[in-house]
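Input: a single structure, listed below in structure tokens.
Removed from the display is one protein chain of the complex; every other protein chain stays in position.
Per-chain residue numbering starts at 1, and chain names A, B and C are given in the order in which the chains are listed.
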């Protein structure tokens, strides 16, 4: 009998951290055929060479798709998505998977959802039902309306999916696979980790406290990206602490952020910030475990941080409305407010673990469902 | 002051009938700038030369996009959508509309929704919230989750949109513009109408009763398209009545249907069916007014037919779950059931008008809303 | 040691006939890895289901690319080529061939040449150096300027390549693989062949003389396609002979030709023409062997017909300037001239074989060269 064929599509470093344990669980199951397609920013050196990282983790990549269209305007996000559909649909035709798994809410994800659902391939979607800002908010819900199987990470998210008219029998509350990594990653010293990466800027002293910053553009406010990052820069510099800072992702506004960060470097020779392109998900977990405070608008500041009990300052509208643990303080894009929140978190120190995003076995649960569920491609809205 | 700029995107003959009165109302308003983009099957001769029809109706077309990728497999629907995003996003960048209007639920529609919403252009969507089968069911709801303004056609559809988490202030119950045409089209004889079209097959006697058939593939069952059309062919031939039959649209499975129709012609020289590529929306309204029964799975068999009180037999799953008037009998793809339903309708004859899809001024209402509403591009899910 | 990997790209039924024996020779060689990519019209039912034909010939197809953009305007040829580059470059990245073989001069061919040469893959080109009309003339020579290895079919073509600045060490005069088929195909009765195909129109009597017609649009004159085909229709009907007629290829103007052919059928119920979508290359060879005269502008009317000694009437500018045998009479698009030429050929009857396009072992010669030649990707113009 033909084995059931599961295909994972990974389009960014954030995607990967949130699906890695499911990919590895699927690859380990001899009764499943597993394909992994990597594309968009995940194949580019500039955005952290994710596909190389995946290979070193033992992931078998079946195709690398080059479909990131350059440019800092929203038109590039649309064109990247269009090109992604062209590439993916051709690849799906070749490998004919039974199920395609798409992750969360980045803009390219909706292209994956279209290619699969239009081609009558069962679509599974993770992290649906959450509520945030940015275009992610629209992308996530549109994906849910195309998906045949849902893996929400929180109970609140499950309620949202039910409200949206999804069939209860297709919704599986499994938590977020990013928590699996946060749980399972062995402890390592900051010094050991930083030796693996070069980056540019201030030399971090691994024995001193440090901040961890990751702030992406808000696509629906992309023209303000430069000002928004500046507020965070000012606040971080004012703390006087050293900081590990990640470059932004590929969304509209990221060039403006990168440019501002580069200018800041040139004009602030005494800055205590070191800029890094990327960390492996595991190394990032250990940096989170050791940071005094995580700052920005990456979802890791809500997700993994809640499980790890890391003090977190979430800035601006990108995560607005997302369910979070008690470790989070949300503030607007204002340097004083940001600074105040950081200081409050530094005073508080570590929090207790929160399990709203799961308890660390999401990847295995996802694969178990995908292996056994009856597949169906005709959806029907459920009135409540 | 810069006038508000409304851009309509039309991708098929069915799209056009359902938005025509809104386009014309917008064009007539001197305080609005109106752009009309035509693409996919609507620019192709093979699918009825819709763009030429639009020009003869006085529509100013701003761009004609060639993005229909040939082929009868679902991969072509996905690639057409991907190519459509590439074309549209480039055109939106050029003309920078304030609002993009996308129509209903054909697969290309979701590409329009992505291009507009990713580019931070306010997206208005018509005929959202209805419930049907085929991929249309998924496409329609995904579009709603990307749209900032909703124009549902029925009160039930409005309820669905509210359930889905859309903001009540963005939902406007306006009916369907196709009803505007059904109401306003002057009466004309069948003979006058048929003189305008050639087509192939049996010569229709305009003074005798005739059936009107329009059956498209169900994309999620596209491999059964040939069998499904055959059941309808058998039933229609058995009635002994003459029939006006429209070629199917461009969805996956349409080649199989077209091929079966062509074979039927070759092998049934005595058939009383005449095949037509297309009618103008107005001519189609007059054919509906005069037919003894409309048969198939086109939404006109539910929408316009309810207003016109035409007996309608809806076949298979494509419209399954869609709200309809008392003039509709739904049956499975089985020639005996179809024949039985047709006979029941022939016995019944005309119905009284039903106003569930509006009362004939939808186009004007849509434009009035678009002209005055405050524009916004950040969506937020509403919990109920 | 890694085997040398040869990749053939087939984009139309004509392409296939001209490369088939090389593909089969490569597949049979255990020291070579062979990939075959099929795309554009060659994957479409409407254009003869070439990929299915290939499979039944024992060809292992590695990918089927859907990249034919619908429409009868030249913009569709350009977009098909653009989409072809997107698809092919992604596929080349996946399979990393050492050599890509592209065939002759159809418009999509130049996309193959770009994808391969830009990706530093050695490009081999067949049938370069010939001189004709239509866009084919430009496409063919542009391909030669991108190709690293040349397989011209005639000595005159080889001279042209040398004049164009190509390196003599990269040019191999091997004849045309279509001649291999013309030589090797076992004889079969017309009646046996026609039983395999349905088509539409007059029932051909396989024991009576028949004409064989294949006329494609001239892309640089595409607006005249309808008139041009009409001249040929008139001439063929006037001969009073039955005719086997092939639908045109996918080039701009083909919809206009198809439409005219369909109208002709409707308006000429007594026509003695039968229309077919496609024949296998071998069946076509046997039809050529048996026809009284081959008519149109297909290159088979020059190539295979010269070897087979079939009387041939070549119409219009599409083949203008192409080297041909003594069996060819060339005429303008004028029904009287065409009729006159057909009658002259009917009076003459069969010709002796001409070997200007080779003697029947081109496929094997091509593979032998590709297997042994040293590969190189940096070209350099040779001054003469």
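Here are some notes:
The working rule: a residue touches a chain if its C-beta (ideal position, glycine included) is under 8 Å from a C-beta of that chain, and two chains touch if they have at least 3 such contacts.
What you see is a predicted model, and the numbers here were worked out from it, not measured in a lab.
In terms of the touch definition stated at the top, the absent chain reaches A, B, C within the entire complex. Listed residues C:74, C:206 or C:340: the one in touch with the omitted chain is C:74. For the options C:26, C:90 or C:362, the residue in contact with the chain missing from this view is C:90. From the set A:7, A:83 or A:143, the residue in touch with the chain omitted from the display is A:83, counting the whole complex.
Only one of the listed residues, C:82, C:206 or C:340, touches the absent chain: C:82. Although one chain is hidden here, its contacts on chain C can still be listed: residues 73-75, 77-79, 81-86, 88-90, 92-93, 107, 110-111, 113-115, 117-120, 131, 133-135, 137-138, 141-146, 159-160, 163-165, 219-220, 222, 317, 321, 377-381, 383-384.
Seen from chain B, the chain kept out of the figure touches residues 63-66, 83, 86-87, 90-91, 93-94.
In the full complex, chain A touches the hidden chain at residues 41, 43-46, 66-73, 75-76, 79, 83, 200, 255, 259, 262, 266.
In this section, only the chains that are shown with their structure count from here on.
The distance from the centre of chain B to the centre of chain C, with each centre set as the mean of the Cα atoms, comes to 40 Å. Multi-chain contact residues, meaning those touching two or more other chains, occur in chain B at positions 73, 75, 79, 83.
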